[in-house]
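The complex appears here minus one protein chain, its other protein chains still in place.
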Amino acid sequence: MPFIANTSEQQEQMLGELGLTMEGLFADISPELRCKSFALPAGITEQQAREKLAEISLKNSTELIGFLGGGFYDHFIPAALDAITSRSEFYTAYTPYQPEMSQGTLQAIYEFQSVICRLTEMEAANASLYDGGTALYEAMMMALRITGRNKIIIDDSVNPIYRVMIDSYTRNLRIELHQTLNEGGLANRAGIYRLVDDETAAVIVQNPNFFGCIDDYSDIAEAVHKRGALLICSCYPISLGILKTPGAMGADIVTGEGQSLGMPVSFGGPYLGFMATRQKYIRKMPGRIVGQTVDTQGRRGFVLTLQAREQHIRRDKATSNICTNESLCALRALVYLTLLGKQGLQEVAQLCADKASYAYRRLTEIPGVNPRFHAKWFFNEFVVALPCEAVDVIGRLIEKGFAAGFPLSRYYDGMQNAMLIAITEKRSKQEIGMLAEALETVL
Amino acid sequence: MIKDDLLYTRDHEWVRIDGDQAIVGITDHAQEQLGELTYVELPDVDKQVQAHDVLGVLESSKAASDVYAPVAGTVTEVNSKLEEVPDLINNDCYEDGWICKLEISDPAAGKSLLNAEEYEEYLRGLET
Partner (left out) sequence: MFIIYNQMGSGYLESVNPVILSKKIKTFGKIQMKLLYEKSVSGRRAVRPAPSDVPTSINLDSKLLREKEADLPELSELDIVRHFTELSRRNFGVDTNFYPLGSCTMKYNPKVCERIAAYPGFCYLHPLLPQLRMGGILTQGALQVIYETDLLLREITGMAAFTMQPLAGAHGELTGIMLMAAWHRDRGHKKTILLIPDSAHGTNPASGAIAGYEVRAVPSDKTGVMDVQALKEMVNDSVAGLMLTCPNTLGLFNPHIKEICDIIHGVDGLVYYDGANLNAITGKVRPGDIGFDIVHLNLHKTFGTPHGGGGPGAGPVGVVERLTAFLPVSIVVKRDDGTFALEYDRPKSIGYIAPFYGNFGIILRAYVYILMLGRAGLIRVAENAVLNANYIREKLKDHYDLPYPQLCKHECVFTAKRQAAGGVHAVDIAKALIDAGFHPPTIYFPTIVPESIMIEPTETESKETLDDFIATMIQIAQTAKTNPEKIKSAPLSTCVSRLDETMAAKKINVACVQKKE
């Protein structure tokens, strides 16, 4: 049998020592409780599995030239990253419950927490959450705990995928959830200010927002803090290579999707949620946290700390139910950011912005293709208005070999003609030119 | 160690009642079970509580515990020294390690609490 070491003889020998048969090992399960069916196929060998899955993988097309983003981006992944993270001392370990034999994982998580803090200009980060959406939901729950209030305001320029997730999670809870409608592609300040009151726990915004537009939320932070509420900001970590940080804007909780930091898009996962906050809120933060300490010899070491917040101690009073997180993805993000380094991240971010800016000009030169929003500044993603329904145009462009963008009508009323286009450093000037030509021919 | 002049709960809080004022802390048994405390979350002054409501939270590196109100009342003062030095509770749980003061809403409230003898009996029961 695959992956079982003991031979039949050994199994018999062990059963002999127990004085039992294999069936006898299950004598405590009465016959009427046994499987009514177990009609699975016969097993296959490694060679058969690889051939079968290679065939299945070819039914997926990864040949399209991709301009799809929506919060999930195709960035370049250096070879050293896979070499490092495929070391099985990392990936075949469990959660580091025994710190003396888990210093590798623990120090890496501490270093991950450090780079997240430096990237966002916040003071404390956790070891990871599942993804950007669940991270934003956890941030919302954290704000409710910190403030003891139950009203949340979220602008609809926040990723709609995250907003529908938050809707789902809060259905059985007593939370007052308000949504403001964006103003010309940016967070609706007037709407937010009208709603913020002494019952408000938090305002949730995103930068760059779902439309790719860049904002500075310092003013919202100030207004929100005056009412004793918190500002939660979801962000795109690559953009922080050049953009003003949520920390500098005065955000209280920062979350984001870490996929862009060295994770392939992988049809939706595994991804990486990250979260950072102010030191004073650290005990209200969900998830594992690694802290520095010393051993009996005075040597520096790392342990899981502040565990009294967590489900394995606090059970139904825990800050979250999260146990397994995305540790290996956090390691990938750390290695990615380290390989790029201070200057590299800045360069990648600048490249994305420059190429997007070029694509924006190139595409909006096409007759009938116009900027959708008045907002002036965007990062690596932007919205154009087409002369006809975006869904159709995108379908026609797929036939020409492009995943040209995402139709906003899927999540927004009145945006039938709007298409969201993302550019990363992997897209060349030539590919952008080809997209422009193809778009012109299908309109 | 149990003090004769205090009243106790089955949740291991002690309370010293003087007229309509009460001082609340946790017992020596409780602090020993918790181990060295690393963090104390105190209630807000003016918070109103019923008996058995959560007054605060104690944490060590291995355990966590809620502190329950032994009697109903309003929080009038908290021992803010505990925020900096949580292990005051380990060192002196009955004096310097007090947690908060309450203004009692029902003067007869203390009647359901255990006296020192009854608490000692209760602890003995737990051991077996």
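Each chain gets a letter, A and B, in the order it is written, and its residues are counted from 1.
Assume a contact is a pair of C-beta atoms (placed from the backbone, for glycine too) under 8 Å apart; a residue touches a chain by one contact, two chains touch by 3 or more.
As the structure is a prediction and not an experimental result, all values here were calculated from the model.
S.K.: Based on the whole complex, identify which of A:L68, A:I253, A:L386 or A:L435 touches the chain you can't see.
M.R.: Hidden-chain contact among the options goes to A:L68.
S.K.: Given that one chain is not shown, which residue among A:T105, A:T180 or A:T200 touches it?
M.R.: With A:T105, A:T180 or A:T200 as choices, the missing chain is touched by A:T105.
S.K.: Can you name the residues of subunit B that touch the chain not displayed here?
M.R.: 9, 11-13, 26-27, 30, 33-36, 38-39, 59-68, 86
We adopt the following convention: only the chains that are shown with their structure count from here on.
S.K.: Please report how many Å separate the Cα centroid of subunit A from that of subunit B, as a whole number.
M.R.: So the centre of subunit A lies 43 Å away from the centre of subunit B.
S.K.: Which of the residues in subunit A come into contact with subunit B in the complex?
M.R.: Against subunit B, the touching part of subunit A is residues 283, 305-308, 313-314, 317.
S.K.: Once bound in the complex, which stretches of subunit B touch subunit A?
M.R.: Per the stated touch rule, the residues are 39, 41, 59-61, 63-64, 66.
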